[in-house]
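All protein chains but one are shown in place.
Every chain is named by a letter (A, B, C and D) in the order it is written, and numbering of its residues begins at 1.
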Amino acid sequence: MIEFENVSKHYPDGTVAVKDFSLQIPAHRTTVFVGSSGCGKTTLLRMVNRMVDPSHGVLRIDGEDITNKPAVELRRSIGYVMQNSGLMPHFTVAENIATVPRLQGMSKAASRKRALELMETVGLIPGQADRYPHQLSGGQQQRVGVARALASDPNILLMDEPFGAVDPIVRAELQEELLRLQRELDKAIVFVTHDIDEAFLLGDQVVILAAGAQKLQVGSPSEIIEHPANDFVASFIGAQRGSRALSLKQTEHGTVLIDAQGRTQGKLVEDGTVQ
Amino acid sequence: MIEFENVSKHYPDGTVAVKDFSLQIPAHRTTVFVGSSGCGKTTLLRMVNRMVDPSHGVLRIDGEDITNKPAVELRRSIGYVMQNSGLMPHFTVAENIATVPRLQGMSKAASRKRALELMETVGLIPGQADRYPHQLSGGQQQRVGVARALASDPNILLMDEPFGAVDPIVRAELQEELLRLQRELDKAIVFVTHDIDEAFLLGDQVVILAAGAQKLQVGSPSEIIEHPANDFVASFIGAQRGSRALSLKQTEHGTVLIDAQGRTQGKLVEDGTVQ
Amino acid sequence: MNLISDALSWIFAAEQWQGDGGLAALLGQHLLFTVLAVLIAGVIAIPAGWAIGHTGKGREIAVGIAGIARAVPSFGLLILLVLLLGVLHKPEAALLTFVVLAIPSLLAGAYTGFEAIDRKTIDAARAVGMTEWQILFKVEIPLGLALLVGGIRSAVLQVVATVTVAAYVNLGGLGLPIITGLNLRRFDMVLGGALMVAALALVLDLAFATAQKAAVPRGLGARTKKKFHYTDDQITLEREMS
Amino acid sequence: DPLATESDAAQDGGTTVVVGSQAYYSNEIVAEIYAQALEGAGMEVERQFSIGQRDAYMPQLEDGSIDVFPEYTGNLLQFYKEDTEARSSEEVYDELKKSLPESLAVLEAAEASDQDSYTVTKKFADANKLTSIEDLAGITEPLTVGGPPELAERPYGPKGLESTYGVKAEFSATGDTTVEDLVAGTVNIANVFTADPRIQTEDLVVLEDPKSLFLASNVVPLVAADQSEELAEVLNPVSEKLTAQVLVNLNVHSTVDKKSAADIASAWLASEGL
Partner (left out) sequence: MNWILENLGLIGSLSLEHLRQSVIAIVLGFAASIPLGWVAWKYKLVRGPVVSLTGLLYTIPSLALLMILPVLTGMSAISEANLILALAIYAVAIMVRSVVDGLNSVDPATRSAATAMGYGTARRFFAVDLPLAGPVVLAGLRVTAVSTISLATVGILVGVTNLGYLFTNGLQRRIIEEVLAGIIAVAAIALLVDLLLLLAGRWLMPWTTASTLKRRTPAPKSTERAAS
């Protein structure tokens, strides 16, 4: 479990990126931070692996203040996936994935074996092991990024807009993949996005943030959609789909759902099973 | 009206970007090309203002083969908005907007007046006229791009993922703005995106494309959602929202719509008016 | 330190500055050679570089020529040209040597300036209906200017340092006290001459650094500062050529 | 100095004789002749040629890292005694012997000399009836002296020309192209070495020097004093054969026939039976 207790962050130039933020992030669940640009999501995330140190407040992992552990060790024990993958361009795919095991002193052969296992886990074929990142597509690069983050079998996985730069179809694929992985792996995932759809799709717990990492609402996707805390949240979660207020319309092809502008948004099926 | 007649484009490296493409694009309407990366959308669009010349086939505007007109003149008579705005970094906002009038020989003073009018049209304040593009936010830059494209009052407006690079909230704003503008201006807009939601929101006619600019389906958003031409289209238009197959679920807060994974997608309201 | 003070007093001795062989005259000759050589090289290399940058063609040839030009020792080339052209054409021989020296930097400055421009900007210029000439004059030249000035700057510095060999073939310049002093074991002269060259180079470098800042179009303020910082010198230019 | 590799190489050479030369082709030929003659006498020879100016190599001779060096009596004397009054070959040679540091010695001087001179073209000499530097004083047209840059500061340079002979002349630092400049007419008086073959090939006239502006400067082997006896045995016969005309011929072989110093030296040694 990760615990933020009255955490604040002031950058040297005076920006207050995070103001008095408290939150409990449960283990084995996916928590998503969602909010518009600059609201402090990345800052929150990077505090967990001490890439950013809080100006005030305490961060605990499993009850222990994280400042008690050397930063370098802490980081090796936490997976981190960033937008544009952050892969080392001069390492091959296998070398990238094996980075942390190697840093922890694993032998070259053993770490390569581990890398190949992980490639399978994230859906990469072994033939790509000796390629360089620029020889992969954006989506494949992100898979490598995920594999690398998983290499030391961390309990915590931090993901900062990991799918922000890939195109929608690949993104949907990666999202499905992550859902599948999480069912298998059962990590505490902290995920940052500014796409509310992605947040609702992936999050067990969704945290909607405003500037200064102010919590607007915390809850499960259903709780939030069914009961937005205020108008801002309502409009925020609606903003990206025209509106989530749908009504029924009968057409010759059956019943469809239309939004406030009269645009078709989906098709009504009789029950919750896939059509 | 823009007419593609059996148009193909082979790039020198052998890529067949467009293969035997025919389509009529009506005046005063918004036509959206949507499809995944590399399917040839940009190539199609750039053929209209002769930034790309077709290898085979003919393109007509209002019945006349566009190769009959000098490329430079043709381009001045067609608005073009690209992702990342493509503004001249060394021109001020007003100078950027006035580029085409100036090229056409309009006086400095008159073209500046025109630029200021257009700034108002696209929702920029006059105080920004003498700023440079990098001093504006991404969304504002896109507005400048639109204003520049409108400067010569063209009948045709080509837009290549114009909102692809801005964040979702600003994107929603710009989309609304474009809908409003189009109601006023009544241009033939050809819009490229790979976001199916955007396509359905903006398009009067939506063209779903596969590799080689193969037309999978052409129709209004409702026609396509209600009657996808094949499984691929069905999955493509569903891909970005988990699924568009929704079913009803009663909750204590009222009736909501859930998708195949049981995730809440919206709230049922009694009729089509906004809640 | 003694040496330096000797050199300084040599430089500042009033009689040093007068007459045909005086420092004022030598400084003038030095500058004249530098300016002429860079001008001539510019007339050749800048349009060529622009043509390469605009069309994207001929880059390999330019890189090849520049590579060879850089590999040719100026000192040897000067001697060869003096022998070939004869003593009556020493100034031409020297000038030609310095022109060869200046060309690589200028060529690189001209075309890397164009190449560093965001392709989208040029694409957009074409899409709004600019002709190729308009693209050249309204977009490429203004946006490529800062790197070009950088190229001129490094060409000037190289030429200033090398014009010292002009004295070797009786063409004066600040190399004269260096070469004379060398044979006379007069270190005040050698160091004095060297200090004069370095001071001249410093002044020119500062002037060009200022010009280079001024050449960055206003619109490319904060956002591209960094980029220009790291491409504003010869090394980077050369790098982009290789 | 541990970094000076030249010294390293030489220090171990009790048995090896190190022969040096200036960075001047004519000097190099003579050095090569010495070297081959010594080799002929069964000695191990190491060549350290083309060392540049006297200032550069004298310290190495003084510290023993070079053992043999072809020198010129007058110029060498001036190096040690700038204000010397000696002018004739004998005077210079005698005074030089006295002025050398203890570690150095000169062997027999050759007849051949390669000394500074003022030289004009034949055409100019005929037109103005010149045979001696003195005659220049009568010329009304402006005179320009060409020579190496440092001539401007030398006692026998333009200043000496004026004080000794009353000849006023501008100076032009023509350096390595002095003869070409004279022929081309950019200067009308040139500071040329008397063994320069172009004095013959280009039809030049060496002006006489009745007031001894220049010192006589004969070719002489400068050697390490402690080896002078063995070396003299080999080199004195060489110097004996080295006449003024021989030196010019040797230079012609180098500049006109483009032969290497080694070839020229071995051919000459063979022809002289040395």
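The rule is short, and it goes like this: contacts are C-beta pairs under 8 Å (C-beta built on N, C-alpha and C of every residue); 3 or more make two chains touch, one makes a residue touch a chain.
Since we're looking at a predicted model, the values are computed, not measured.
Taking the complete complex into account, residues 3, 55-56, 67-68, 70-77, 79-80, 82-84, 119, 122-123, 126, 132, 157, 160-161, 164-165, 174-175, 178-179, 181-182, 187, 190-191, 193-194, 197-198, 201-202, 205, 230, 233-236, 238-240, 242 of subunit C touch the chain not shown. On the side of subunit A, the interface with the absent chain consists of residues 46, 49, 51, 72-76, 80, 82, 84, 86-92, 99-100, 103, 131-132, 134-137, 148, using the contact rule stated above.
Interface residues of subunit D with the unshown chain, by the touch rule above, are 1, 3-7, 23-25, 49-53, 55-57, 59-60, 176-177, 254-255, 258, 260.
In the analysis below, only the chains that are shown with their structure count from here on.
Taking each chain's centre as the average of its CA atoms, subunit B and subunit D sit 87 Å apart.
In this assembly, the C-alpha centroid of subunit A lies 30 Å from the C-alpha centroid of subunit B. Residue positions of subunit B touching 2 or more other chains: none. For subunit C, the set of residues that touch two or more other chains is empty.
If you check the complex, the residues on subunit D that touch subunit C are 53, 55, 146, 148-150, 152-153, 170-177, 180-181, 184, 186.
Interface residues of subunit C, counted against subunit D in their complex, comprise 20-21, 82, 86-88, 90, 167-170, 172, 176, 179-180, 182-186. Per the touch definition, subunit B reaches subunit C in the complex via residues 46, 49, 51, 72-77, 80, 82, 84-92, 99-100, 103, 132-135, 148.
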